[in-house]
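Written out below as structure tokens is the structure these notes cover.
Apart from one protein chain that is not included, each protein chain of the complex appears where it belongs.
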Amino acid sequence: MAHAHKSGSVRVEALKVVAKAEDGPETTIVHEVGFEIARGEVLALIGESGSGKTTIALAMMGYARKGCAIRGGAIDVFGTQVLACSPAGLRGLRGNRIAYIAQSAAASFNPARTIMAQVIESALIHGSLSAEAATAKAKALFAELALPNPDTIGDRYPHQVSGGQLQRLLAAMALLNDPDLVIFDEPTTALDVTTQIEVLISFKAAIRERGITGIYVSHDLAVVAQIADRIAVLRHGRLAEIGAVEQMVSAPTHPYTRQLLAAAAPVKRKGPEAAHDTGEAPVLAATGITAGYGPAGPDGLPRIKILHDVGFSLRRAETLGIIGESGSGKSTLARVVAGIVPAARGEVRLDGKPLPTALDRRDRETLRRIQIVFQNADTVLNPAQSIAQILERPLAFYHRLGASARRQRLMQLLDQVRLPRSVADRRPGELSGGQKQRINLARALAAEPDVILCDEVTSALDTVVGEAVLDLLVEIQRELNVAYVFISHDLGVIRSISDAVMVLQHGRVVEAGPTEALLADPQEPYTRLLLSSVPELRTGWLEDVRAGRGVAA
Amino acid sequence: MSETVTDIAPAASRLRLRVSPAAAIGAAIVLTGIVLAVFGQALSPYDAGAIVDVDVFGPISKAYPLGTDYLGRDMLSRILLGARYTVGIAALATALACTAGIGLGLFAAVVGGWTDSILSRLLDALTSIPSKMLALVLIAGLGSSLPILVLTMAFIYVPGCYRITRALAVNIAAEDFVLAAKARGEGRGYIMLREVMPNMVGPLATDFGLRFVFVVLLLSSLSFLGLGVQPPYADWGSLVRENIAGLSYGAPAVVMPAVAIAFLTIGVNLLVDNLPGRARAGGR
Amino acid sequence: GSATQALAQTPKRGGNIRVCTYTSSTSDTLDPAKQSNASDYVRCNFFYNKLVRIDEAGAPAPELAESFDSQDAKTWVFKLRKGVTFHDGKALTTEDVIYSLKRHLDPAVGSKANTLAKQMTSIEASSPNEVTIVLSGANADWPTILGTAHFHIVQAGTTDFSKGIGTGPFTCKEFIPGVRTIALRNANYWRQPGPFVDSIEFFGLPDEQARLNALMSGDVQIAAVINPRSLRVIESAGGFGVLETKAGLYTDLIARLDEGPGTNPDFVLGMKYLLNRAQMRTAIFRGYAEIANDHPIPSSNRYYAADIPQRAFDPEKAKFHFNKAGVLGSTIPLVASPAADASVEMAVLLQQEAKKLGLNLDVQRVPSDGYWSNYWMKSPFCFGNVNPRPTADLLFSLFFKSDANWNESRWKNETFDQLIVAARAERDEAKRKQMYHDAQVLVHDGAGIGIPAFISNLDCYSTKIKGLRPMPTGGLMGYTFGEYVWLDA
């Protein structure tokens, strides 16, 4: 800790960053942003996607992504004027005095080299430690960050380590040279809630122990509340509000901050009244579903088995929430119901009638009645087709509507999902994430289905935007009486929208029942773990969890 | 919240359509090539086959702006006539190769499984025979006529086009929007043509351009081996070839058609390399 | 010029030279029966001799046969030269001669001289030193025929010809088909003064430009068959000579009389008038050709009929005949190929002229490969290419007699057939000349063949090479230059 005794602070003044298209005009993406971080303090940068968080974080290292340029301002990191440094001077700073922990650790590790080689690389580049010393220090850091097998994990390749572990390895890489300033760029966004907790706990411990000065970028207010001392809220590249965590959480002044706050504690959208048994036959029911991927073995089961004896039932206008960690088989279940992945055992009934397992044996009418809305609106809309083409296709395909009827219905659909009619002639690439997700939903609605399978429809969206989509879903359900199977890994969202919940782990049903009852009194340890891992919007929550679980840092 | 994004987006797409100067030059050259191919004969000052001068390999002069050839024919007229064969044959062969290659590639990618493996192996096997050798055997077997030339060259370049299409289409076919179409119950034809195909237009246009260049060059190689376009017709490659004796004294008769070929291929390359906002594909 | 100068100097011994011809292929051979082009002829002449050679005047002269004679032109006696040995030391015997000649009769050998050889009904050793050949009919030219390309003498029993063991002026050091041949001076050669150069590296360069460049860069000393278009470069460079051989090579326009448009005699005649011989001579051959008169006998031949009026380029007459034939306005395919020297250019010129008259000639250029088997003698309207033959009889009986294998236009004329058979046996020179005169008139008027020009063969060489002179039997001194050239280094 060579710089531990120096005083001073990190100061950013009137930072301006522009993006320029090839031969095109420049657009400013960060406008005159300024803030100060005292030594040993962690500042959180929070804001919607595209608000300029990463851009500012990178600018701290004098770095601008290809196509961007820093156009003005000053950055003072404990006495060093970063923006005035020569290229060589900048290289001397990066990875040495200022370190960066990227959003996606999986992408930030070079797949072709061992982890250790990459972790100690910065020490070798800056000549701060010999290879042996760096290796020893790295191993100590691995242990400190609660990584398993700290002595050997460095010999592995990135693909041989889990996402949560990689994120911590990236932190070890950043901390190796005892930097003055550490930048965390959404280090837990890509992780499961349960994994996120582990990573947060180890980060928090490291920050405390070392008195790290840091910038923590996130869009999750609850996460930020655990780690940061102060919060800066960004909006369209401008600083909206900055203040201490307590104050921001309890008394935000900027409307956007208030929106953020509201989204972090989702409202209960469904009353308990819908949940009770009306005696009506279920519109969709699945029993004993066993399914997976790969060629079928001699026992008729696929080689990679994912789902084991899963079943559920769903009534008209009801919402079933399915929750589980990544890889637990949630999407696979939705695919089995939709017929994309044929079930090896068990059956799916629609209005009591068993459905053929394979897609090509289902008739068009059956296909129409069950629609699936996929997680990622970015990839699920054909970028080469216009919105009108995308929405009119099911109208022509299922309802054989003529051109003018289609156009009329298209406008209705756009109204239904609260989009301006003018988007009809655009392509998906010209829409925002929330708008795309609405189109995605509208396409399902176009079929006039009885059941919509929503696979993580809000996971890729900002919390604020996601909330709006949830509202829309509930409204549509009231209007059209559709039933939803709602898949999510976010317990808050599930709690807010579903009548009943089913918890999946390793392809098996852990627990199922009416939402309120189940969440109020979970029977299974796994459900409890899930519940306790959802970050809460209060400082000190992380410490409580840690104490509760007795995790040693 | 989303309005701002919406406002920026169309501006961004307008930016993407900005044409770089290199692409503009390329496009101008390609356009000239096409115009010459269509109207070349009408523009030529002399009959391309007529011996107009006793002097062979004549220099550039007022009467013969690009000199005369080895028999004393007007070179400008011959190059104008040659444009039809070079541009025409190459465009036709490339179009045929791409149509077949794209069709097969899409089919293999969308159907997958054994069909894909067998098609890929078969076409791989074809690639393993050097193109000039394959052309040699085919033309020796079928005789050299314009249709045969076009078909032969199309045939030679089908595997390359197939390969690129398949590689692109396999990725696209794995995209979620294709899965969504399948879940809707769409047939293969619709998926191939309406879902997958429109997403490959950019890279395929690039590939088309490169393949066009290869065909032009293969055509001139074949002329060297005496298998190309047969007189009295002459593509630019055979013009170079038949006048090569003039190279020793730098006769325009040999230089000019070579310059024409170089111009055309560089033009096409400039165009495809600088296509606005489109992914470029590798491969040959 | 240079030839006489060369004669004036005394030849020097020694030196190694490199020579290239225009063909190179894996079918390159040292089997005399299979020779198919100039490269083969040159190569075989390095290593083998014939019974008879053809001299500068085109007359037969003794070679391995010391003398030859016949009473009736039907039974011929050849007396072998003594003291001739093969490269491996074995002496030449009648057995070798008989074996060599009989090979041509065996279909499995695939001899190109099979048709000529078939005249022999018996080949026997009439004494240890003498071979007697009986022909099926009288042929006063028989010794000349034995002087043609394929009748080299090899050792009896030879089946593997890759070693090139003969009695010739050079021994074979290396022979790789399609690559090259290296010939070393045969120190024990029977004929004096024998070859002068120590070795010749001989290979083919099919690309004319490459041959020219190889000559100009000094990589080779002799480059065979140079296009007249290239002479300008050679001349301006200086230090190079041109050997022009007028041997009677021609490329002919063939209209089959039994099929296609040629069935109408007016069409054929019209085409003969449409041949712009003067333009072809200047534009295609740059003057290195002699205008011909639609019969195969060149002016250098002693039987040349000088008094037949020259058929001139006459579009009016051509139009008249085409009109009569009713072909104006129609489209007629004409097959040409680089295989038949300059035929493509001739076709293009013809096409231009025809177009002016309103007749469309659809020129179909086909590749060399397979031309002789697939188009020539098959297409109704195409081109042929006839190499020089040493006798008028050979030309007429191979290409024009009704029953000739290569009767290109399927011309059938009984008077002509009788004339040829009679002339072959005729030993009175004046009568024979008259007969051949009449034959030329018949071909000129009746055959479906248009011969616009006799093409000169041009070989180029570095002026350091001496001793080259034209021979009527073909380029490169009738392919025998190896024995005569010397290096003036």
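For reference, chains read A, B and C in written order, and residue numbers begin at 1 within each chain.
We take it that a contact is a pair of C-beta atoms (placed from the backbone, for glycine too) under 8 Å apart; a residue touches a chain by one contact, two chains touch by 3 or more.
We take it that contacts and distances are computed from a predicted model.
Per UniProt, the protein behind the absent chain is "ABC transporter permease"; the candidates were "Phosphoribosylformylglycinamidine synthase subunit PurL", "ABC transporter permease", "Butyryl-CoA:acetoacetate CoA-transferase beta subunit" or "Dihydroorotate dehydrogenase B (NAD(+)), electron transfer subunit". Considering the complete complex, the chain that is not shown touches A, B, C. Among A:8, A:40 or A:92, only A:92 touches the chain that is left out of the view. Among C:368, C:402 or C:415, the one in contact with the hidden chain is C:368.
Contact with the chain not shown here comes from a single listed residue; of B:24, B:63 or B:137, that residue is B:137.
Touch with the chain that is not drawn comes from one residue among C:179, C:278, C:312 or C:422, which is C:179. Among the residues B:24, B:43, B:63 or B:125, only B:125 touches the chain that is left out of the figure. Considering B:60, B:148, B:170 or B:217, the position touching the chain not shown turns out to be B:217 (whole complex).
Against the chain not shown here, chain C presents residues 20, 24-29, 34, 36, 107-110, 112, 114-115, 160, 162, 176-180, 203, 205-207, 209-210, 213-214, 216-220, 368-370, 372-374, 376, 405-406. Panel shows chain A; residues 58, 61, 63, 65-66, 90-96, 99-100, 102, 104, 107-113, 121-122, 125-126, 156-157, 159-160, 173 of it touch the chain omitted from the view.
Although one chain is not shown, part of chain B still touches it, namely residues 121-122, 124-125, 127-133, 136-138, 140-141, 213, 217, 220-221, 224-225, 237, 240-241, 244, 247-248, 254, 258, 261-262, 265-266, 269-270, 273, 280, 282-284.
FYI, only the chains that are shown with their structure count from here on.
Innermost chain of the displayed assembly, by C-alpha centre distance to the whole-protein C-alpha centre, is B. Averaged C-alpha coordinates give centres for chain A and chain B that are 46 Å from one another.
As a whole-number value, the distance joining the C-alpha centres of chain A and chain C reads 88 Å.
Contact of a single residue of chain C with at least two other chains is seen at no position.
Of all residues in chain A, none touches 2 or more other chains. Residue ranges of chain B in contact with chain C, taken from their complex: 47, 49-51, 54, 56-57, 70-72, 139-140, 143-145, 226-227, 230-232, 244-245, 247-249. On chain C, the positions that touch chain B within their shared complex are 208-209, 212, 227, 229-230, 232-233, 279, 282-284, 286, 338, 344-345, 347-349, 351-352, 355, 363-370. Taken in their complex, chain B has these residues touching chain A: 1-2, 4-6, 8-10, 12-13, 15-16, 18, 20, 175-177, 179-180, 182-186, 194-195, 198-199, 201.
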